[in-house]
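I'd like to ask you about the structure that follows.
A single protein chain has been omitted from the complex, and every remaining protein chain is retained in its original position.
When the chains are written out, they are named A and B in that same order, and each has its own residue count from 1.
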Amino acid sequence: MTDVSKRVDTVKLVIDGVEVTAEKGELVIRVAERMGIAIPRFCDHPLLAPAGACRQCLVEVEGQRKPVASCTQTVAEGMVVKTQLSSPVAAKAQAGVMELLLINHPLDCPTCDKGGECPLQNQAMSTGRADSRFVEEKREYQKPIHISSQVLLDRERCVLCQRCTRFSEEIAGDKFIDLMDRSSGEQINVYRDDFFGGDGTGDGEVGDGAGDVPFNSYFSGNTIQICPVGALTGEQYRFRARPFDLVSTPSACEHCASGCSQRTDHRRGKVLRRLAGDDPAVNEEWNCDKGRWGFRYATATDRIMTPLVRDAATGELREAAWSEALLIAAEGLKAARERGVGVLPGGRLTVEDAYAYAKFTRTVLGSNDIDFRARPVRATGSSTAITEEADFLAANVAGGTGVTYEDVENAPSVLIVGLEPEEEAPILFLRLRKGHRRGNLKITAVSSYLSRGLEKLGAALVAAVPGDEAHLLGTDPAVAAALSAPGSLLIVGERLATVPGGLSAAAALADRSGARLAWVPRRAGDRGAIDAGCLPNLLPGGRPVTDPAARAELSLAWKVEPGVLPGTAGRDVDRIIAAAADGTLGALLVGGVDPADLTDPRLAEEALDAVPFLVSLEMRQSAVTRRADVVLPIAPAVEKAGTYMDWESRLRSFGAVLKSTAMTDGRVLEAIAALLDVTLNTGDVMAIRRELGALPGSTAPNPAQPAAEAARPAQPAGDEAVLATWHQLIDLGSLLDGDQVLAGTARPPVARIGKDLAESLGVGDGDLVTVSTVRGTVTLPAAITDLPPRVVWLPTNSPGSTVRRSLGVTAGAVVKLSAGVPGPILAEGAVQ
Amino acid sequence: MTQPRPEVLQKLTPVLTKRWLSPDAWRIGVYERLDGYLALRKALDVHPDDLIQLVKDSGLRGRGGAGFPTGLKWGFIPQGDGKPHYLVINADEGEPGTCKDLPLMTYDPHSLVEGAIIASYAIRANRAYIYIRGEAVHAARRLRNAVQEAYAKGYLGKNILGSGFDLDLVVHSGAGAYICGEETALLDSLEGFRGQPRLRPPFPAIAGLYASPTVVNNVGTIASVPYIVLGGADWWKSMGTEKSAGPMIYSLSGRITNPGQYECGLGITLRELIELAGGMKPGHNLKFWTPGGSSTPILTAEHIDTPMDFEGVSAAGSILGTTAMQIFSDQDCPVYNTWRWLEFYHHESCGKCTPCREGNYWMVRTYRRILAGQGTYKDLDTLQDTADNIFGRSFCGLGDGAATPVVSTLKWFRQDYLDYIEGRTAPRLSEKSLVGAH
């Protein structure tokens, strides 16, 4: 570097005889690390506040009487530091602490999960002594104990560094584990009644006292990852492998739109575990338990490995050769082209696969009837002519909003609408919390109640009856105040689409306040599918289908005749379903869509039954494959390369973890296209990336923002209430199938009602409440919550609470309430 | 029993202990008759900065063990920072041997209350807490009563004596943890957490209670303030030595004829103190003693003429600490005593840092073995080395305190250890005590 301009915020110090420049406030241990000096450590973690508890990192600082913990010591001008490399005192202090750490450690490395990747093991080799002078009896504990269905604790291995408890408090906000007892009896534990003479077998090892509280956190897996010893282990991985037998591959999480980078470890063709990757811009070093443990679906027994076709004679699906299946698919689609083919690719695709669907729909099917949105896109009962969300996505989201995690962390104020960050975008939640903990970020949420997640964000609540959000965005002074500071952000979730006028009001509010707007969907593929062109009104690159210039650009790039690309917006998901159900459409091409996720699963299934020809690209048996005429198996995320686009519009590329012959959606679509004489060129991700890279930027003028009128909420009467609902992170989602242990960490489903309803129904906490519509019922224990009057909240898709299937409505709908289980008449309505 | 010589008697300086002679001095009326709350009136009449200067001039040093200059500590509190300030009085007296704060609070509680009001006024605190050791129930009873009386008389609460100064004083009982005497652990405990010490910096003066500027002072320190306000810095300095000014309550216990509290000018010697205490118990010869609680390196008979002030004791290789002098004789065993101290440190270790948590676990067990007649020569080296690995390596002073008796008894009384190892001394502990004593 030639630039020697003096920066005032740096200091010069000497470490082991070498002069080094450091930022003011930097910790000695980090500076040493930059210089390549590895000071041993346990409690230190760069993302947690310094603790100085383990004392392993002691160094000598000139002028100090005692050795100093380098993980808590900040640099100072002229400081002279000697680490173990140049100071016998430091070396002795470190060796001494290491010896003390080991006296009570069981040294059971051969049977410990952490063996081979254990900071204690490694540093004991570098810093410890060959023999132990300790001849007394070691401390013993009952082992292991479950602190949640997922996390196990071997207390005798713990070095009490408190990384786990500090993570849970500082980062996740879930202080359900803590230090218990003191002195050499100090231990990590959850709350257990038997610590206080309650039920249990004593010594705190049993978790079935009536009042016991497990480690209730969506982020618990991180504690396992940062535990520097094998004290915390995961049920799913425990005793399954040795780290040195595993092959690690960087990967990106396929679950939500947070975009976590992760590491996938496999051995002999089988994924054994996933860890949070280290990406300071996105997930830092964390992930959520869903991302960490939710990968069992790919190895579920109902995985489809060979194409299936419906046998004309038996009417049953039978296995078929690829050539046969592809041909049947191609011919079927060709035959249906005239009447119309609806394409529902789903929201879990990579950008590359989404692009393949978009291109296939336009060039092979000559249609715009494509919609990735496998969820309600408007309020129940609204006219399908309203295209508010699609217009919003075209005008405000396609091409990127520019808002990033960093912006969130540094914003003065964030207003959240239609989004429950902890449940629907957990890493965004962590970043919001980081801003909040630093004390500079104010968070305001327009929601029906102050959830535990919002409480952890210190959020102020603008209480909204579902359906009233649009109105509040336009008129509530607290809403306006929340966005008054320059640099404020307005973050809307995909659920706002179900509030008539909601997205229009958000767009207008952003304009009015100058706040930047970000849109956060739930699935990993949602955001990318927009720019890839999987909407009825948008071509790839955010080009409006109605814009002739945009169509011309694409026709040129795709080498298709002008006029092949239709110039009017296609059908959206609801209209595709309706058109399939009423016999208008000739075929459906469906990707990874679970009909249960659509507004009205029953109608969706009717449509799948009714449509003359159904092609399903799937990984596992599903409600779609069971009804399909042709099922073409495709690769799960671990078996392919691809790219997700997170909510920030950041690309998260990954390579295949496992070698596999399974094909991507793009490859299958390319093969079908080829049979129909179209060269799709989507068989290879690199080719797609090249093609996407070569697409010229859109020159189309930005489409107009939607301006739908703000609705007022429904007016419930008598025994009615307005429904509020959203997904819980761990729920019945199909990518969580097959993992009972993970399911055990889900928040128990409850029906939340306010005091008013509790009183009028005569129910208390835990008593059963039944929510019903003409469609059916949901019965759950009540949780009395501070909700607006006459509002009931249900989890959207949790055990016992499948709102869409059982009730057939979205948030904002009027539902009926009754105490207890449904009576015979209601129950009848629930029969599917 | 011989009478102390007059020149030794002259070394007594009854200042803080003086009112103890008046059986009802804990009542506010009696206290007021004995100069009580005069100092407060005087203090409220001057600018707080002048009070801080007065305390600086007096040379008052903290009576909690570390001897930090009190005026300097008060001066660290940032003024005009817009944050609330707090005074927290450390009444956790738990250092083995120390027993001066309890009688002070029991027999003369108002002197602490009055000192607290003056100190709060000086540092501009409107809330003060007395964190009193949980077990000290009678002292707490008297203190609470005194606080109530002081409120009733307008010495506490709003607009104290028309000065415009407001102060709320709360007596907060601990719950049994020696570590809560360490000032940052105390603050965590007072905030309702486990009493584990905090990282410093930030120091309490910048971010103490509720992350606000806080002065933490010992009971004896604060109770000294009214006397300094009344008698002035020069008078205060007329007692003690140049660098260790003022009177000090020496707590004598153990093998002497009259154990008890002896308030003398700093710098008196153990020889003189023993003389005041009527000499050693008949049949006992001085063998070893703690100058300031069990956390200070023990001294031996040869140190009997060491001046008991901060500098003198330090020159002798120990620490003045809390001037809690536990006096042991040739009939006491330094090895046994050290074991028992270690049981204490092990019991009281907060568990936060490795050296203290694990080191005490280890050393206690080694001592049990030695005392059960199963010690080895190697044990002595290991003990010395383990103590070295704890001392100065642990998070707070508790670990240092634990290592101290080990190091100092090994230094002075190695032979007593060898006597167990080589079978000359009969085992003091049975084998059954080898497992889990506490």
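Points worth noting:
Keep in mind that, in the parts below, contacts are C-beta pairs under 8 Å (C-beta built on N, C-alpha and C of every residue); 3 or more make two chains touch, one makes a residue touch a chain.
Keep in mind that, in the parts below, contacts and distances are computed from a predicted model.
Look at the chain that isn't drawn here: its UniProt entry, checked against "Energy-coupling factor transport system permease protein", "Glutamyl-tRNA(Gln) amidotransferase subunit A", "Peptidoglycan-associated protein" or "NADH-quinone oxidoreductase subunit NuoE", names it "NADH-quinone oxidoreductase subunit NuoE". From the options A:Asp113, A:Asp193 or A:Glu254, the residue with contact to the unseen chain in the full assembly is A:Asp193. Note on the undisplayed chain: of the listed residues B:Ser251, B:Thr323 or B:Thr425, the one touching it is B:Ser251. The chain not shown here touches chain A at positions 175-182, 189-193, 195-198, 209-211, 213, 765, 784.
Listed for chain B, the residues touching the missing chain in the whole complex are 4, 6, 9-10, 12-15, 17-18, 20-21, 23-24, 26, 35, 38-39, 42-43, 45-51, 53-54, 82, 84, 93-99, 101-103, 106-107, 121, 124, 126-127, 133-138, 140-142, 144-145, 148, 163-166, 170-178, 189-195, 210, 229-232, 234-235, 238-239, 247, 249-254, 258-264, 276-277, 294, 324, 326, 328, 332, 336-337, 340-341, 344, 347-348, 350, 438.
Basically, only the chains that are shown with their structure count from here on.
Put simply, the C-alpha centre of chain A and that of chain B have 55 angstrom between them. Against chain A, the residues of chain B that register as touching in their complex are 177, 194, 199, 346-355, 357-362, 365-366, 369, 378, 382, 385-386, 388-389, 392-395, 435.
By the touch criterion stated above, chain A contacts chain B in their complex at residues 50-56, 58, 65-67, 72, 92-93, 96-97, 99-101, 103-104, 133-134, 136-137, 139, 159-160, 179, 181-186.
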